[in-house]
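Let's look at chain A:
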Amino acid sequence: MLRIGRRFYLIMAISTLALLLACSFPVLAGDLDPFAGDAGTVKISGGTAHIPVMKEAAKQIMQHYPNVRITVAGGGSGVGIKQVGEGLVNIGNSGRKPTDKEIAKYDLKMFKWAIDGVGVVVNPKNPVKALSRAQVKAIFAGRMDNWKAVGGTDKAITIYTRDEASGTRAVFWKKAIDKGDITARANVVVSNGAMKSAVANDPYGIGYVSVGHIDNSVMPVALDGVTPTLETVKNGRYKVARGLFSNTRGEPTGLTKQFIDFLFSQTGQKIAAEKGFVTVN
Partner candidate 1 sequence: MLAQTSIKIKVRNLFFSYAETAVLKDLTVDILDRSITAVVGPSGRGKSTLLSIFNRLWEDIPGARMKGSVHIHLDGTDRDIYHPACSLPDLRRKVGLVFQIPNPLPMSIYKNVAFPRKLAGGSSKQQVMDAVETALKQAFLWEDVKDRLREDARSLSGGQQQRLCMARALVVNPEVLLLDEPTSSLDAEATEIIEQLILSLKENCTIVMVSHDMAQVKRVAERWLELSEGKMMANGRISAPACRAR
Partner candidate 2 sequence: MRTERLVQHLLGLAAACSVAVTVLIFGFMVILGLPLITGGAFFQMFTSPWLPSQAVYGIAPMMVGTVSIAGLALAFSFPVSLGCAALISVLGTGPLPALLHRLVRFMTGIPTVVYGFAGIFVLVPMIREWVGRGSGMCIFSAALLLAVLVAPTMILFFSDSFSSVPKAYLTAADALGATPVQKLFHVVIPCSWRGLITGVVLALGRALGDTLIALMIAGNATAMPGSVLDPARTLTAHIALVVAADFDSLEFRTLFACGIILYVCTTLMVIFTRRVGAVSERRLWRSA
């Protein structure tokens, strides 16, 4: 315990010193990337499905160009749209298409750089592998509250849902359960990551998550016979799909534009594919 403390203080001491020196350090020479020689900040917030891609893109850019700063926050699609509209951030991500009202109010420009699905997931220990749309509706409305009813063990169902700002929730609500009720007894989690870890830790849990986030810690459930995967989303068989949008207020300029261009570049699209999304180019 003490050793860490000492190390920490050493770091503190050095970092304070370095902070003073930092300004005078020469900028690393850049390649032909459009970010070369740029300095500034891009603030990003909103959709949590986007976060892995945003983080990776930020990492790659910032590692090469330390003068460029990209901050990534979550909050959900609603937050992203609101904050970019208010000018609190440069890019507001959303996992749903902004409404016409929102577009008009804030003069939003939308950039759809990937396609994603929203899949129902359960714990891998759960024997239930497929559900009909009616069953999913009944479960999320709280009318069906035992796994036995859908062919599972005799255990109560724990429902996980997202907060109201979530685009994933909006898409799920609209396309998977046809704007049906989601019970207020559901546990509320604040991001796709949190949804995944919640269901991964709960043998009797059910939730819905961005298809890009599905890995072996949770199990996707086939909806009306179609399992949500990258493939089924890509070929259009899985219908609960949505675009991943990055929105700006007005036409993007400067660093913001370069960042969005980067998302559409080969490297950017490669990142999106790696993180489990369907690319657009």
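We take it that a residue touches a chain if its C-beta (ideal position, glycine included) is under 8 Å from a C-beta of that chain, and two chains touch if they have at least 3 such contacts; residues count from 1.
A quick word on the picks: all candidates are chains of the complex that A comes from, given by their letters.
Everything numeric here is computed off the predicted structure, so don't read it as measured data.
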In-complex contact partner of chain A, selected from candidates 1 or 2: 2
In the complex, chain A residues that touch candidate 2: 75-76, 78-79, 82, 86, 155-156, 158, 160, 163-165, 181, 183-190, 198, 201-202, 204-205
